[in-house]
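As you look at this complex, bear in mind that one protein chain is not there, while each of the others sits in place.
Should a chain be cited, it is by its letter among A and B, assigned in written order, with residues numbered from 1 in that chain.
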Amino acid sequence: MKKIEALIRTSKFDEIHQCLSNLGVKFLTFYEVKGMGLQHARMQTYRGVAYEPTFIPRTKLEIVVANDLEEDVIQCILKEGRTGEVGDGKIFVYEVGKAFRIRNDDTGEAAL
Amino acid sequence: MKKIEALIRTSKFDEIHQCLSNLGVKFLTFYEVKGMGLQHARMQTYRGVAYEPTFIPRTKLEIVVANDLEEDVIQCILKEGRTGEVGDGKIFVYEVGKAFRIRNDDTGEAAL
Partner (left out) sequence: MKKIEALIRTSKFDEIHQCLSNLGVKFLTFYEVKGMGLQHARMQTYRGVAYEPTFIPRTKLEIVVANDLEEDVIQCILKEGRTGEVGDGKIFVYEVGKAFRIRNDDTGEAAL
């Protein structure tokens, strides 16, 4: 099992979500986070006025899937999340050791 | 060391928390997330009126523990988090490579 974590443009949520839904992915978890590019992290000056670096609001998606869905989920996010402008975000993939459904005794892929 | 991540009903937080406390687990981190079942993701119709799919608020717990506590922590969440109704949530387990306590030079299990 894999956890696919994506930092996406909030405006792309609906299209990614629709694509995942078509794949047969059953669930996703998401929440708002803030991102910051560290090259821009120091106090900036604009027309002589110092201003604070701004934080970029992002939506983070977390989807745990069986290995055979990993590739398709990544393709959905790459395809539907892309505008081609800087700032489209990232995808990171992690190994998941165990999974459980709290309602019953399902474990592993049966719990997803 | 393992990270135990659980998506639980917010209403079950206190009972799970009490169970973990009795185990000798020292800390947990939690925050609010949104979940969405993707079967229900498309626009729905109710009495002829289209409406947006709704997002389900959830509490996400993150607990990093030594391997010998893993099983008991999972049992607390399964036992105290279960209502038997759909929507009780999930538990996912990940491997943790390193841990540090920022206050001093503790690392590994001593830092938990």
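A few points about this structure:
Just so it is clear, a residue touches a chain if its C-beta (ideal position, glycine included) is under 8 Å from a C-beta of that chain, and two chains touch if they have at least 3 such contacts.
What you see is a predicted model, and the numbers here were worked out from it, not measured in a lab.
Looking at B:A6, B:V64, B:I77 or B:I91, the residue that reaches the missing chain in the full complex is B:V64. Mapped onto chain A, contacts with the missing chain fall at residues 2, 6-8, 31-39, 41-42, 58, 60, 74, 77-78, 81-95. Residues of chain B in touch with the missing chain: 3, 17-18, 20-21, 25-31, 64, 94-103, 111-112.
As a working rule, only the chains that are shown with their structure count from here on.
Once the centre of each chain is set as its mean CA position, chain A and chain B turn out to be 18 Å apart.
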